[in-house]
Structures are given as C-alpha cells and as structure tokens.
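Missing here is one protein chain; the remaining ones are kept as they sit in the complex.
First chain written, first letter: the chains are A, B and C, and each begins at residue 1.
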Amino acid sequence: MPSIAYFGPQGTFSEQAARAARPDDTLVPAVTVPEALAMVRDGRADLACVPVENSVEGAVSATMDALTEDEPLVAVAEVVLPVTFSLLVRPGMTMADVKSVASHPHALAQVQGWLAANIGHATQLASTSTAAAAVGVLDGNYDAAITAPVAVTHYKLDVLATGIADVADAVTRFLVLQRPGELPPPTGSDRTSIAVVAAYERTGVLAELLTELALRGINLSRIESRPLKGRLGEYRFYLDFDGHVAERRVGDALAALHRRCQDVRFLGSYPKVDGSATIAGAYNADEDYAAAERWVANVRDGRTR
Amino acid sequence: MPSIAYFGPQGTFSEQAARAARPDDTLVPAVTVPEALAMVRDGRADLACVPVENSVEGAVSATMDALTEDEPLVAVAEVVLPVTFSLLVRPGMTMADVKSVASHPHALAQVQGWLAANIGHATQLASTSTAAAAVGVLDGNYDAAITAPVAVTHYKLDVLATGIADVADAVTRFLVLQRPGELPPPTGSDRTSIAVVAAYERTGVLAELLTELALRGINLSRIESRPLKGRLGEYRFYLDFDGHVAERRVGDALAALHRRCQDVRFLGSYPKVDGSATIAGAYNADEDYAAAERWVANVRDGRTR
Amino acid sequence: MPSIAYFGPQGTFSEQAARAARPDDTLVPAVTVPEALAMVRDGRADLACVPVENSVEGAVSATMDALTEDEPLVAVAEVVLPVTFSLLVRPGMTMADVKSVASHPHALAQVQGWLAANIGHATQLASTSTAAAAVGVLDGNYDAAITAPVAVTHYKLDVLATGIADVADAVTRFLVLQRPGELPPPTGSDRTSIAVVAAYERTGVLAELLTELALRGINLSRIESRPLKGRLGEYRFYLDFDGHVAERRVGDALAALHRRCQDVRFLGSYPKVDGSATIAGAYNADEDYAAAERWVANVRDGRTR
Partner (left out) sequence: MPSIAYFGPQGTFSEQAARAARPDDTLVPAVTVPEALAMVRDGRADLACVPVENSVEGAVSATMDALTEDEPLVAVAEVVLPVTFSLLVRPGMTMADVKSVASHPHALAQVQGWLAANIGHATQLASTSTAAAAVGVLDGNYDAAITAPVAVTHYKLDVLATGIADVADAVTRFLVLQRPGELPPPTGSDRTSIAVVAAYERTGVLAELLTELALRGINLSRIESRPLKGRLGEYRFYLDFDGHVAERRVGDALAALHRRCQDVRFLGSYPKVDGSATIAGAYNADEDYAAAERWVANVRDGRTR
C-alpha cells in the first residue's frame, strides 16, 4: 500500500486533504512541510500532501521554499478543502462551561466573528497547530479547541459545533507531490505549476514573463513571490496557470520562460479539482501550433507556404 | 509620547523592528497582527509595526489580509532586520546540557543547519512565537530557545550563542503604519505599496497591470497575491514599487490602475530603508510629464505645439 | 467665399474629393501636394484637400512628407471616394475605334482586368495624372483616357463607360486641412491623426508606442512609416486612431506618446466619414479618467480614497 506524508500532527487540515486525495494510502504525519517533502525525496514515503494556498496552519511560505530547494518533486493532484472548523471539548462539557479556547493563530483569526457571537467571554490561546489544540484540551490545559473537522476522529472529544466559518466558501488548497516520473495524462482540465527566477533584474521583467503567457492565451490562476535567500530585492515567482505541459501552447510558453530565466523549476501538470475545461483561446489550439511549425519548416525549405 | 503596537509578545522580531523604527515610543504588544492594526484604527495606539515579508513568525499572510480589511492605514516607514537568532538558556547551562530546544516552527526551519552542527542531539519543540520559547525555558518546559536577539532584554536567560543563521544576509521586512493623514514627503528614495483587485477576470489581466508600471519606468520590487475571501480563483495583488505618489509617473500609473481595477487600496509612500535613489527611467521625470500635459492642453486649444 | 486647394490639374480625384467636402468653396488646383499645402500655409488658400491613402495618382508619400515639414496644418475633415473610373473619348468615337488608351500608371494598374476584357487590343500609355490623360485625348495624342468621373465636367469628351473598377469597393481617402485654430468639436465618431518620431532607437519601441494606445482601448485604424530624411533605418510613423483629442483617453495617450517621442505632430481630430460610433472600451470613458484623477488627488492629500 503506498504511503502519503502530510504536515501533521494527526488531525490537521493537511491530514484531511491527504485522506481526500488518497483514501486508501497509509497516512504518515511529518513535523514540518520540508520534512514531508524530504520523506518523499529519500523514499520514506511515496507521496506528500502539503498546503500551498490560504492555509489555516500558516505553512504556505514554508511549502513554497521547500518545493524549490533540494531535489525536484512534481505535483500529480490538487485538493481543495472548505475552511470550516469544529469546536471540540472534553466529553460532557457545554458551551457555557467553555472559559478558554485554543487553536493555531491563523485558525483563531478566521473564527473571530463566530467566537464573539457564541463564546465571547472565553480566553483565546495560541497552539502550534489546530490538532495540538485538541491535545491541549485532552491534557486539560484549556477547555475547547478550534480544529479541522477530521480531528475528532483522533481524539476522544465532543463536537460542540461544526461548520464554523466567518467567511462562507473560504478554501485551502493542497498539492499531492511525488518523485519525478511519468506525468498525469492531460484531461482537458489541467493546471501547471512552475517556479521561476528571472535571468536579469530590470524594470518590467515580470510584466514580460506574464506577457509570454498572455500572448499564448494561457490563463494565470495564481502568482506568489518569495525573496531569494540572501538576496534583497530578488525574487522567485511561483506561477499556476491553466493547461498541461503536454499541450503545445504550454510547452511553447515554458520554453519562452526558460530562455528568460536563470532558473525554471517545473512543479507539475495535474487535473484541476474543479474540472473546468481549459479554454485554449483563439489560435492557440495544438493544431494552430502544428500548422505554424509546418509552415516555418516549409519556408526554411524554400517553399514559402 | 506616541505609542507603537507590534505583533507580540515581548521579545519577538516585531518588537525589535518597532524599537528600531521608533526608539523613543512606548511599545505595546498585540496578540495578533490584525489586533495591532485594530489598535491604531481605534486610537489605542498611534502606530503599528508589522511584518510583511519573510517573517520568522509566519504572520505575513495575516498582515496582507489585515491591511485590506476595515479602515485604511498607510505605511510611513519600513524596517529591515537581519534574520539572525540567539540561543537562550537558563543561567549557568552549557551547550552540553541542552537536551531540548524550542522556537516558532518558521524559526526552527531557518536554523536547522546550525542546530545539526552544534546540538544535533537535542529534541526540537514548536512554540507559538520565538518569545514564547524563551518563556518556556524560564518555565522549565525545555532547555533552550531560539529567539530574536532582542528577547534577552526581557527574560533572565543566558545567551549561549548569537548571530545564528543558516543563510547569510537573510532579512525580514516590516512596515510602520498609521491612520491616513499627511504623507511622508518624497525623498528621492521612496517605495509605494498598494493592493489591487482587477476589474475583470480574463487572460492577461495581471500582465496588463504590470505593463502599466513598466511603461512608466516604474520598478516593481515585490508582488504577492491573496485569494479573495470566498471567491476561488480571484485574487488581490499586493504590489511594492519604487517611487512616491507625489511623483507624476507614480500618480499617473496609479490612475491607470484605478481605471482597470474594481478596488485599489493605497498602502503608503515611504522612504526605502536602503536609501537607494529611485531611477525614474528615461522620459519619466516629472518635467517630462509636465511637458506632455502642457502639449496636450495646447493641442486641445488649437495650437498644435 | 473660402477657397480650397487640391492636387490638380482639374478633373482629378483630388478635385472630386474637394468638391465633395466643400461644394460651395472656390476650387484651386495646385501642381503638387506640397504646393497645395504651401498655399494654405501662406494664405493663398483657406483649405487644402490632399490624398492620404491608396491614391490612384500616386501622391501619398508626398502627402505624408509634406504634412510633417514646415508649419503644422490640421485636418478638419476626411473624404472617402470610391475608386471607379470613366473611359473618355473624343465625341463620336466608339469602343471599336479605340486603338490607344492613357492614364496615370496607378490608375491603369487598377483597371487592367476591365481593359483586357473590353479593349484588350488597345496600346496603353502613361500620363502624369488621370486628368492629363483627358487633355491628351483632346490633343489627339491617343484615343481614350481612363479618368476620375469628375473629369468629364471639364473636358468636351464623351463617356464611353463609367463605374469601371476591377475591385469592387476600393476607395481613396483624402484629408481636408487648414491652419491651426479651433478644432472641430467631438461628435462621438471621430478620428485623430498624428505623426511621431520615437525618442530612441531600440528593439520594441514601436510595440511600446502602440501598446500605449491599446492599453487605453484606442483602436488604431492605420499606420504608415516614412524614413527620416538622411537617416537610414530611422522612421516617422503616421498613426490614425479612433477618438478625439478632447476625450480624456486620447489626451492621456497623446501625453504618453509625447514622453516617448522626440517629435509628435498633431495632424487633427475630425469626424469619421463613416459615422461609426467610437467605442471607448471598458474602463476608458471620460468619467473613468475623471474618477481616477480624483482618487490620485485624494491619495496625495492623505485621504487614501
């Protein structure tokens, strides 16, 4: 049975995402995101599931950095989880009994409205993860924990409330990564992730990189920048965009970025979880690229068309 | 004496940044970044100092979100701190005595090399902040804490090592914010920060926004994206670029972005900490804008030049 | 009664255009396009009507150059004429009698199909204008002339055929120019003409100039380049685009071009002859510019919105 490492401990949103992605795999918690990735790199796990966007555990920057250090890994799937929380207490406690409530600070920040409306009197305490808050309740350090819904499967606690969310429809996105190898086949609804460092520093360089995508009808779905270690004012950009590297317009755009960049790391082409079809845009279908290539070959052979 | 709120508790890098920015102000810790900003918004503090980039405390996403919610605040200064740590222990302990070491997970991640080389045998534990790790040492929960250098001024602990950093020259950047009012005057070495939500979703929209800056010779120094709450695939972009809104090319670029965006929030024009002069780029000096404006006015009056 | 100079002699397409534009004015032929413009510059005529596009008389390059030399003139109207010809002969002659036919070479080129089908046996001769061909018929130098339809009003010749055109719907475009002064008011269906010399020579400079228009939703309707006299590889670009300089997006674009160019000559904003409404494009209406300007002014005053 394959194993999948996740940013633990047990009971976090990362575990919930790993279960959603690979329900039959063996789940293995890792103490940090870099550790989860290291487990895949050195063969201790087959896959890793790590948060990349809007994480309630605050690990996204760590993920970004860990993806571009050491040996490359590639994403083969994405998971999107609704960001809703449960309030866990020791068995038998009621809302009125809750004098203190703990969670990871990012999680607390996302339920301030609910807490004020429901247990405004309770002291708020920070824990190192949402799951650690549940452990703290078991240990008697405080009365209640704001956790991922999955946490209740690991800890003998009662669910006083669930589906807690100040903002409806907020989500966290995770990637499932493995060692490089055969890519998932194109499905017509794919996303590609890369990390790039521009080859030079000058005004407009990022505008140019993005224009390379735009001119090929490629829709950018996300951009992040992370400062290069030890180099103030220089950045690595993380780009997500629609399409699969097996498609010509995507391969053509990647080649253009490769020329302009001192470093391009391919982070995977994988099915989009929402299943929305990729729109290639006018004149950017594979057959348009094939026809253009044939024409140039003809011209070089002296045939002009 | 003015007061400055910071992302506490006492002894964090945020406190160190606040001291550096405003050595004579009263320092007031806040439990979260949003709380630090709320203190300025409702008048409990005059200023706030919060991390915006590469924070060892993992608070950057929270800062981004907090800056664009509720009432606007504007940055009046930036602070850049070297990311180096101290190892604190109870008085009298030596390196050989250290069996366990704690810190914020982001801080631990940045000293793995040093820990392996110097106290590889020690168990690593996570705390909610670097300062909380120091408190844990005082409380006897573990033997040592990896902290901001400033922490030792608050806790009766010994410094076993200082200047700890796996990567030389890594830094964290903070902004000093206040309620809107008179802007800091242009110095010739300024940075402007804004947050924008494009007016429409379509391929190439971010490339267009950045091209508006590039065409005016404005150097982008940083970009972040944060998903809009509850809207998958829609983003707010945070842009930092060289120049002051009082300069014509910057005002002209901001007006262009305002037209293309459903929301533009001005986050401040303030002196760059590195003092490097802004290069306006050919044809983008204030007098070029003034001359162009006069010419258009003349043309409209029927004078053609 | 105002006078209008045209590229003569009497009976050319330019005369026909001048009559169409200003039916009540005194028509004055000029021997060259530069001469027609000189007559306006020095007051010998109030207006000039000159071809700028696809002229059957081959004068377009001359017009381009003459518009940017000496004192500026501005266009106040455009005229578009269908390019159809008449076949004129001496009274009494029939098609079968025509052994030779003359016209300006550009005119001959445009009726080769008709001539082959109707008088393929006739020798073809070149004249210096279509009207000069009519004079040659009167003088007995050859049997027939291919002329502008208006020519028959000046010469005692018979029309053997009219509406001659190998290509249906071909047109020639003329501008009516005057000395700078009050501009024609915006009508919502206007065109603006300018001539620019970029401020520097480097890869991509024209792409940048055109991007300034495109980013403001301004539709380019024509571009020409003319080499700068005595400077190989340097060009003046002639641009026609939709909109009136009194509109904000057009004024804003012109100011941007002014900054990037060593020379911008305004050649007029005037009603389009086809009456098609200008589409400002999303976010480029006058009120969008006004709102953006107010916002920047507020930000500079410390109000942030």
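Throughout what follows, a residue touches a chain if its C-beta (ideal position, glycine included) is under 8 Å from a C-beta of that chain, and two chains touch if they have at least 3 such contacts.
Bear in mind that the values here come from a model prediction, so they are computed numbers and not experimental data.
K.L.:
Looking at the whole complex, which visible chains does the left-out chain touch?
P.N.:
Across all of the complex, the chain we cannot see touches A, C.
K.L.:
With respect to the chain omitted from the figure, which of C:Met95, C:Ala116 or C:Val167 is a touching residue?
P.N.:
Reading the full complex, the residue touching the unseen chain is C:Val167.
K.L.:
Could you tell which one of C:Glu53, C:Asp97, C:Asp158 or C:Asp263 touches the chain left off the display?
P.N.:
Result: among the candidates, C:Glu53 touches the missing chain.
K.L.:
Give me the chain C residues in contact with the hidden chain, please.
P.N.:
31-32, 34, 53-54, 58-62, 80, 105-106, 108-109, 124, 126-128, 132, 167-171, 203-204, 206-208, 210-211, 213-215, 217-227, 229-233, 235, 237, 274, 281
K.L.:
Across the whole complex, list the residues on chain A that are touched by the chain not included here.
P.N.:
Considering the whole complex, chain A reaches the absent chain at 72, 74, 180-183, 199-200, 208, 211-212, 215, 245-246, 251, 254-256, 258-260, 264-266, 282-284, 288-289, 291-293, 295-296, 299-300, 302-305.
In this section, only the chains that are shown with their structure count from here on.
K.L.:
Report the topology of the inter-chain touch graph, choosing from line, ring, star, complete and other.
P.N.:
line
K.L.:
Check the residue numbers that chain A and chain B use where they touch, and answer same if over half are used by both copies, otherwise different.
P.N.:
Same: when the shared numbers are divided by all numbers used, the fraction is over half.
K.L.:
Can you compute the centre-to-centre distance for chain B and chain C, using the mean CA position of each chain? Integer Å is fine.
P.N.:
That gives a centre separation of 57 Å.
K.L.:
What whole-number Å value describes the gap between the mean CA coordinates of chain A and chain C?
P.N.:
Spacing between the chain centres: roughly 58 Å.
K.L.:
Could you grab the centroid distance between chain A and chain B? Build each centroid from C-alpha atoms only and quote it in angstrom.
P.N.:
23
K.L.:
Residue numbers in chain A touching 2 or more other chains?
P.N.:
In chain A, no residue touches two or more other chains.
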